[in-house]
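The complex is shown incomplete by one protein chain, all other protein chains being positioned as in the whole.
Labels run A, B and C following the written order; every chain starts at residue 1.
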Amino acid sequence: MQIARETLLQSYRAMRTIRAFEERLHVEFATGEIPGFVHLYCGEEASAVGVCAHLTDNDTIASTHRGHGHCIAKGVDVGGMMAEIYGRQTGVCRGKGGSMHIADLSKGMLGANGIVGGGPPLICGAALSHKTLKDNGVAIAFYGDGASNEGFTLESLNLASVWKLPAVFVVEDNGYGEATGASYACAGTQKDRAAGFGMPYMECDGTDFFSVYESAREAIDYARSGKGPVMLHVHLSRWYGHFEGDAMTYRVAGEVAEQKEHHDCLKHFRERVTSAGLLEATALDDIDAAVADEVESSVIAAKAAPWPEDSALMADVYVKY
Amino acid sequence: MQIARETLLQSYRAMRTIRAFEERLHVEFATGEIPGFVHLYCGEEASAVGVCAHLTDNDTIASTHRGHGHCIAKGVDVGGMMAEIYGRQTGVCRGKGGSMHIADLSKGMLGANGIVGGGPPLICGAALSHKTLKDNGVAIAFYGDGASNEGFTLESLNLASVWKLPAVFVVEDNGYGEATGASYACAGTQKDRAAGFGMPYMECDGTDFFSVYESAREAIDYARSGKGPVMLHVHLSRWYGHFEGDAMTYRVAGEVAEQKEHHDCLKHFRERVTSAGLLEATALDDIDAAVADEVESSVIAAKAAPWPEDSALMADVYVKY
Amino acid sequence: MSKKSFRQAINEALRQEMRRDPRVILMGEDVAGGRGGTSGVKDAWGGVLGVTKGLLTEFGEDRVLDTPISEASYIGAAAGAAATGLRPVAELMFVDFIGSCLDQVLNQAAKFRYMFGGKARTPMVIRAMYGAGFNAAAQHSQSLYPLFTHIPGLKVVIPSSPYEAKGLLIEAIRDDDPVIFLENKVMYDEEEDVPDESYTIPFGEANLTREGEDVTIVAIGRMVGMANEAADRLEKQGITCTVIDPRTTSPFDEDTILECVEETGRLVVVDESSPRCNMACDISALVAERAFGALKAPIVRVVPPHTPVPFSTPLEKLYMPSAEKIEAAVKNVMKQHAREVA
Partner (left out) sequence: MSKKSFRQAINEALRQEMRRDPRVILMGEDVAGGRGGTSGVKDAWGGVLGVTKGLLTEFGEDRVLDTPISEASYIGAAAGAAATGLRPVAELMFVDFIGSCLDQVLNQAAKFRYMFGGKARTPMVIRAMYGAGFNAAAQHSQSLYPLFTHIPGLKVVIPSSPYEAKGLLIEAIRDDDPVIFLENKVMYDEEEDVPDESYTIPFGEANLTREGEDVTIVAIGRMVGMANEAADRLEKQGITCTVIDPRTTSPFDEDTILECVEETGRLVVVDESSPRCNMACDISALVAERAFGALKAPIVRVVPPHTPVPFSTPLEKLYMPSAEKIEAAVKNVMKQHAREVA
């Protein structure tokens, strides 16, 4: 496997940005200044980035309630995201969506989604657009192990096969839907489900960028070439609670610590690229520093940004009414 | 395989009743006297009867829009059914449901259902009742190949496994959902779907009573014994259009004729039991005659029966309001 | 101009828009019909009641897509396709089936634009049949437009005749917001003169099908015909009515209704949907708030009872609004006035 230096740098930067963005959110949330529900993606960065590394703005993704990582990986503006989470006028959604609804169609980002299983049907539609408009695009649905039990998701697997859509269904399996384990809630296997709906199945280690990158390349190439949809099952772990405020008593003590110690995608990436001589540690350090600055500025800017004007309340319900 | 003479006689009678009931409906519908939608089950009799032969009133079934066969197989009163289809006060649902909503909870018949995929979630609930109340009952969801693509159905397969319910999911695969072939609409296989939701899969020939009877016995025993749900895939063919009025141009000419000639469950049953000396032809003839009479009387009675009274309009929306 | 049925008017609207704009696609269960069938005939149905017949033949399988029985995924797909460059017309068959795919309408299509800060367009149309009177029983006879009207972000269209159906459907397809387009299943064979060429009828502009002096009747969809029939009879008895067809319940032409009530001082609302929180309530509330001073009599609603739709013919008749019931309501409203004045 050969990965261009530029791709490696960009991917590391994206993963680092997600990490820094979210760890900061964790801190800021605790101060009480961030309203609403916030679901952190920390620990799962390699999945979003390893998949999106193969995409351009011409390709479409749909995300979940745990959407920050997918947004950043797909190129949504970090400052705009932070402002959105603070509910400011300068947010990507002008403060009207918040964490669970960040979207940027100009980047092919069809939205985080507060509805579990909301994304897969939309992605059938985006894939249909790509196919019908013959623009060579693919459409990717990210969804969790929990969402894999939602009828919306299951129907979409079938529909995508029936219509032979250029779609990839990325199951981000972190073992939990809220406080319930996948070992309880998911009968059977994702692999058999893929077969049950007539599509190839692939799996990878979601804490290893290179594992995701390779599998995703194959899956996306397959879909893009017109052969139909693929399921990509990504095994990973989330580092924080389901949402900010969750004490995670359902997980054994030390589970997350162990993950952080031995399955940190950033550590792993750094070791791998430096030991193989692909990138220098200083290049990564520079990125770390730049990202820290970017996140810091995004918070300062968000807090200083104006609230939406009253007129925004009634605006943009319709294109025309 | 040993089947009691009484069971054989009852099963033949049930299949013959379904056939006669429906062929008569086909004729009556053409006269314009029967209102609404009517979906005929003709040709599929062995499935309902082969499964229900293992059930008592203590067990529960949920049916579909194509429900007459399941109702009769589960012991719902034929006269009451005919009157219901005519919309009369003497109907099992007092004329308020019609063909698509025939139900009789006292017989463990949880209703035909106008919603494709309506039954499987209900059957999870009925199975939960059986399990919780420890009454040794099982619950059976009949549904079509078309319904196997409805999210309701797919979720139910998973839920039944997760809750380890005493349920059997009987896919009556007649190859079509309305005018659309299963070969187009169902990606993958039912077998892989069963695996994908963690349950055993069995299949049988739905035009052969004995094939259904044997498989259903095994499936129902498994579920009843507390091991969890099973999928039973029944291959069969419908002889009439999707509903009365459908010209079936989507099926090759002669397809149904071939089925009638070579895969008629009634013919097959008769040949099998008489050649094996299990039942005498005269016993079957007697049943045929008795059934013809029963259906004839049911039509006469239905036509003569009173319409519901005006007060029925407002009655029975609630137990108490 | 030629006589066309409601069914033909809709078919023609779809055909003309598909010719005009290659981004318009059709999807739904058996909108063509026959895929995967043994005969190889791929336009076997053209919709369960034949409304989309022939469109596959003209536009091909890439633009007329049969779906599995999976409303959530294909209605969601319509939303996703609309947000990414197509203009899908998705058929839900019976509006009662919204129970299978409400999320895709309620939480996705209707809310994209607002949640995303104005940065999305979702030009999709969902066509579905509604209405009782077909002996289709409780799960195939509902008139669920109050649900859709309640949801901000949706537009809701209910044509009252073939002419209206064609113009409103073309408008719906060209509209950049999600539109629910409801067709009364009992009306498919009704005919009237409909122009052959393409035309649009704007949303949010009510149609006065007649003008009178005594009572304003607002009626929805199929009820417009009944209201006109009642008005005919009432005219012979010396009572003249204004009959308003709002055409769209969202957006809603409040002004026309308020102006007419200002003139007549009396209002009867006819709505075939279940009576609680329905359009009859909505219109009554509008007038009781904004034209109160003009009202000479109570606002009377002609609506079905709070029950599911019964199957049996006589019960279903009893259930439905009718010209007779509207006539009686108008007379009742006139009497109340008489009493007050006396």
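The rule is simple: a contact is a pair of C-beta atoms (placed from the backbone, for glycine too) under 8 Å apart; a residue touches a chain by one contact, two chains touch by 3 or more.
This one's a predicted model, so the numbers in the text were calculated from it and none came from an experiment.
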item: Where the missing chain makes contact, among the chains that are shown; value: A, B, C
item: Sole contact to the chain not displayed, among B:L105, B:A247, B:A281 or B:I300; value: B:L105
item: Options C:G37, C:P68, C:G204 or C:P308, residue touching the unrepresented chain; value: C:P308
item: Among A:L9, A:A283 or A:V317, residue touching the chain not depicted; value: A:V317
item: Touching residue (missing chain; options C:P22, C:G54 or C:G99); value: C:G99
item: In chain C, positions touching the absent partner; value: 96-100, 102-107, 110-111, 114-115, 137-139, 146-147, 149-153, 249-250, 252, 273-274, 276-282, 284-285, 287-290, 292-293, 295, 297-301, 306-308, 310-311, 340
item: Interface with the unshown chain - residue positions in chain A; value: 35-37, 87-88, 93, 95-98, 100-101, 113-117, 146-147, 149-152, 176-186, 249-253, 255, 307-308, 310, 312-314, 317
item: Where the unshown chain meets chain B, residue by residue; value: 60, 62, 91-97, 101, 103-106, 110-111, 113-115, 118, 120-126, 128-130, 132-133, 139, 151-152, 155-156, 158-159, 162-163, 315-321
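Convention: only the chains that are shown with their structure count from here on.
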item: Farthest-lying chain, centroid of Cα atoms versus that of chain B; value: A
item: Where chain A and chain B are represented by their mean Cα positions, the distance between them in whole Å; value: 45
item: Set of chain A residues in contact with two or more other chains; value: 151-152, 155, 158, 162
item: For chain C, residues that touch 2 or more chains besides their own; value: 67-68, 70, 72-73
